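Removed: one protein chain of the complex. Kept in place: all other protein chains.
The letters A and B name the chains in turn, as written, and every chain counts its residues from 1.
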Amino acid sequence: MNKRVVQKLLAVALGFGLATPLMAADTIKLGVAGAHSGDLASYGLPSVNAAKLVVEQINAGGGIDGKMVELLIEDDVCKPEVATNTATKLISDGVHVVLGHICSGATKAALPIYNNAGVVVMSPSATNPELTQSGDYPNFYRTIASDDAQARTEVDFALNVLGLSKIAVIHDKGDYGKGLAEFARLFLEKSGKAEVTLFEGVTPGAVDYSAVVQKIKRSGAEAVIFGGYHPEASKIITQMRKKRLDTIFISDDGVKDDTFIKVAGKYAEGVYATGPKDSSSNPLSKKAVEEHKAKFGSDPGAFYENAYSAALALLNAVDKADSTDMEAVRNALQNNDVETPVGRIRFDKIGDAMGVGFAMYQVKDGQYVEVK
Amino acid sequence: MEYFIELFFSGLTRGSIYALIALGYTMVYGIIGLINFAHGEIYMIGAFTSFVVATVLSIYGFPLLSIIVLAGLAAAVWSASYGYTIEKIAYRPLRQAPRLSALISAIGMSIFLQNYVLLAQSSDFQPFPELIPDFDFMEPYAHFVGSSDVVILFTTALAMAGLTLLIKFSRMGKAMRATAQDRTMAMLVGIDVNRVISLTFVIGSALAAIGGMLIASHIGQINFFIGFIAGIKAFTAAVLGGIGSIPGAVLGGFVLGLTESFATGYVSSDYEDVFAFSLLVLILIFKPAGLLGREEAEKV
Partner (left out) sequence: MFSFEQLKKSLLVSLWFAFLTFPLLVIKVDPIERTVLWRWENMAFVAIGSFLISLLVHVFYKQQERRRVRRAAGGIVESEPLIQVILKEPKYLYPMSIAVLLCSLVFPHLFSTYQTNILITALMYVMLGLGLNIVVGLAGLLDLGYVAFYAVGAYSYALLNYHFDVSFWIALPIGALLAAMFGVLLGFPVLRLRGDYLAIVTLGFGEIIRLILENWNEFSQGPSGISNISRPGFFGMELSLDSAILYLYYIMIAMVVFTIFVVNRLQDSRIGRAWVALREDEIACQAMGIDKRKTKLTAFALGATWAGMVGVIFAAKTTFINPASFTFLESAIILCIVVLGGMGSIFGVIVGALVLILLPEYLRALSDYRMLAFGAVLVTMMIFRPQGVVANIRRSYQFKPKPESEGR
């Protein structure tokens, strides 16, 4: 009984599904998958905007080899189980290349499905090292550095440039933040130069972090290395400064975001964060931000530039390969340089972007300035 | 010892935040016995309304004091209107229905409101203007207690006292208590039950809005999802103190806040929520109706 209703629904849905490809038979389909609703939507939606802008531009310039680029935008709420549905949905819609997913977990769950269908995936924000280093995901690329590379930059900076010896490592218990923090702790302990005075996770979304701040103070740390995103970072830094604690604050790519400076305001001054090298002086980066402001009337959100770069790199590869075949696209990605907001990049065999050097930035007068 | 005091004040701040939201929760629960999952969202809407109003006013150059008053007023008015409307649309038709149906309606409402704000405003975190300035006389104590902490603490105390007085002594309070005890009987003695329930939602929501404004100003940022976690914690606090009891909600909030703070300070913040929930289970095992809840005699 119920099945019939469902089948009717399915038939209707399928009807819709069939109608679209018929209308636009000869297009390049770029899938955009990530969290577009729920608590992590603020990390997923910027990549949708980025893809829209890039595709608009390419289509305005006549498309790729005469083919228009079509966007397929699907939500995965950053949950592995939804991500597998999202992936099969995109594949049954005939997607050619995918920009996404946003969270490492969702990406890991979805990748085997894309791989099976021969679809190349490029994430702007999935930083888990396993994704590239394990060799399990040949179709995966990313425009962001993996956790260990970033942790390495942070630790080297703290030890060699700032010469610190007592460091507290804090994370947000998420797969991004905790992964990074684990590596930071590992590198610190290995170096033998500094002591990790505290290693703790804070609960994201909690209303108050003053207890952790007091604990940092008690631990006597000279600096805090924080793994996580900007909302928690700005809460912690604000409460630290309000409690008159001027410990050095070093953080990651998830914090090197203008929203952080906007939200933390005056308390953001002096905060260090790692990010892709010379992105602020890169004309493409400026252009991408300007475009966003012009079209959506607001500053872009987290991972926007990474997503913009990923969309450019993917479509460039399809253009160079003259095909959407997985091997051809992979070859094109590995053998061609492309100018993107995060720099001039090409990809190595395992899928990490080469040429995305990491640099340390510091907030000065309300802006991230590269520390030379 | 100093560390202990520092943690104590951290816990107090957290606790008063929980308590402020829990007050509205417990009021609604006391009257209609519904876990109002949308309460966290009302809190969020209150915070957002005050954010929008405060920012607009500051752009047009109003002085700080008038911004605080007007933003608070706007937040209270609109949140109260939302509370009133939600009750009328989503809960009133379900008053005779099984209790779980109303719960699902509340969950649906909560999802709806979250996404409404996501679409109407944005998914991004927004900087909330600092409405409570650092008082000069607080400076010597600033390393362990801030000005906004004190303001929140006082507001909570004030709200608790006000509500208790309202419910104990006013005519409306009497009607509320009657409705809570037995809705049908209350109706029979001539109490307009619908009005009482609506008013409960209005008061609870306005309170949540004021809380939302103060807490958002304390935290310094806001987005559409802040109501969810705050709501669950406040609900826990309300149950811990004995749901339906006004002083209980405040006590529950403080117990929860202090537990989390000490757990963070002396053990690890990795497991602060584990401690909080374990404490909840422990207390409920020995006092099944919460700390200040009345143990109701079972009617046979």
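Assume a residue touches a chain if its C-beta (ideal position, glycine included) is under 8 Å from a C-beta of that chain, and two chains touch if they have at least 3 such contacts.
Predicted model only: the values in this text are computed from it and were never measured.
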Omitted chain's touching partners, listed by label: A, B
Listed residues B:Gly11, B:Gly72 or B:Pro127, member touching the removed chain: B:Pro127
Options B:Ser110, B:Thr155, B:Asn223 or B:Ser261, residue touching the unrepresented chain: B:Ser110
Contact footprint on chain A, counting only the chain that is left out: 1-4, 6-7, 9-10, 13-14, 16-17, 36-38, 73-75, 78-81, 83-85, 88-89, 91-92, 103-105, 108-109, 112-113, 116, 128, 130, 136, 173-175, 178-179, 182, 201, 262, 297-299
Contact set of chain B toward the excluded chain (per top definition): 29, 33, 35, 45, 48-49, 51-53, 55-56, 59, 74, 78, 81-82, 85, 89-90, 93-94, 97-98, 100-105, 107-117, 119-122, 126-127, 129, 232, 235-236, 239, 243, 270-271, 273-274, 276-278, 280-281, 284-285, 288-290, 298, 300
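As a convention for this text, only the chains that are shown with their structure count from here on.
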Centroid spacing, where centroids are CA-atom means, of chain A and chain B in whole angstrom: 35
Residues of chain A that touch chain B when the two form their complex: 37-39, 41-42, 45, 173, 200-203, 205-208, 210-215, 217-218, 230-231, 234-235, 238, 242-245, 259, 262-265, 298, 301
Chain A-touching residues of chain B, taken from the complex the two chains share: 3, 6-7, 9-11, 13-14, 17-18, 115, 118, 122-127, 130, 134, 142-144, 146, 149, 215, 218-221, 223, 225-226, 228-230, 233, 260-262, 264-265, 268-270, 272-273
